[in-house]
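Got a structure here, written out as structure tokens. Questions coming.
Right, subunit A next:
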Amino acid sequence: MSDSIISIQHLAKNFGSFQAVRDVNIQVNRGDVYGFLGPNGAGKSTTMRCMLSLIKPDAGDISLFGLPLASNRTQILRRVGSLIEKPDFYKFLSAYRNLDLFSRISGAPSTKKEIYQMLEFVGLEGREKDQVGGFSHGMRQRLGIAQTLLHNPDLIVLDEPTTGLDPQGIIDMRNLILRLKNEQQKTIVFSSHNLSEVEIICNRMVIIHQGKSVVEGNVKELLNEEDQIIRIQTQEDAITKGMAIVEKYPNAHVKKIGSDTIEVTLQKELIPEVNRQLIEAGVPIFSIESKRKLEDYFINLLAS
Partner candidate 1 sequence: MIFFHSTRNELIKIALKPRSYLGLAAITGLVGIILFALMADGMSMISFVTASFEQTLRFEGKVLNGNLVAFIILQMLIVHIPLLVALVTGDLISGEAAMGTLRMLMTKPITRTQLLMSKFLAGGIYTFLIVLWLGFMAVGIGRFLFGPGDLMVLNSDGLVILQEGDIIWRYMGAFCVAFLALLTISSLSICLSCFSDNSIGPIVSTMAIILLFTIIGTLDVPVFDTIRPLLFTTHMAAWRSFFEDPIPWQQIKESIGILVAHNVLFIGVSVLTFHRKDITV
Partner candidate 2 sequence: MKYWLLLCFPFFASAQQADELFARLTQKFKQVHHYEVVAQIKPNIPLIKILPVKANVQFTYPNTYKIKSAGISILPKNGFSELPLLFSQPNQFTAIASGNEVIQGVRAEIITLLPRANEGDLVLAKIWVDTQSMLILKSLITSRSNGTILSEFEYTSEKAWGLPARMKFTIDVKKFKIPKGVATDINRTSRQVDDGNSTKKGSIEVIFGKYRVNS
């Protein structure tokens, strides 16, 4: 069986005179947690919609599970669970009834027990018979996830799944995605505005800008995860001494970014050693925090 789950080549889609997608190339493999990154209007959602045949592309090839989407749509969609844009449900129906309706056309209708279990899994137990019209955005998002997972798909496509969620909801969503990857070996594709989210969760990613896939690949490789950027906060009068200690390490780059803070780029495994050296030299450490590199990478990439 092929390990390629999604393969998109030279995807293009116009809406009238507007070129929403010009040349997107994507390769998602089995077990990937794949991030779609890009500013608003970059073409992320259009690409996802093309992947699910919501939109007919003007050009390009889309294959899922090794099969061309155009000629194997229903066969492919049986193995896909998706939540595009926002979770829209029939407001006049209950949570249970909504899931029942979607389940019946998913190719693998679920039993009442399975639906109740799924609602419990996403934290909606006790609300099964409530009308969705009365649900908060977070609850609808959970219901959306339930709808996505109910037929046990191999591929899960989520379009900005944490948008509109409260902090706890965002954490729950991240944990859920990681559980799906680690415990159920699902392949997950999701788009997000939140760069740190992608950096934390994804092993592969694509950055789409102005309808083009600008860069695609392994997150660690793209960000050079061997090196780490850390920020060290100390006393103002100890900062010169601290900088001198750190600069002795090979390939370390030190930069003073405040009266009491320095930013250091160095190998990840040297961070505990640097910390110990500073303390032994009498440099008080108020905090050491890791700075996410994707933000810089993203900004530099788009700027270039």
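Just so we're on the same page, a contact is a pair of C-beta atoms (placed from the backbone, for glycine too) under 8 Å apart; a residue touches a chain by one contact, two chains touch by 3 or more; residues count from 1.
The candidates came about this way: all candidates are chains of the complex that A comes from, given by their letters.
Since the model is a prediction, treat every value here as computed from it, not as a measurement.
Looking at the complex, which candidate is in contact with subunit A: 1 or 2?
Touching partner of subunit A: 1.
Okay, in this complex, where on subunit A does candidate 1 touch?
15, 49, 52-56, 73-78, 80, 82, 84-93, 97, 101-102, 104-107, 109, 147
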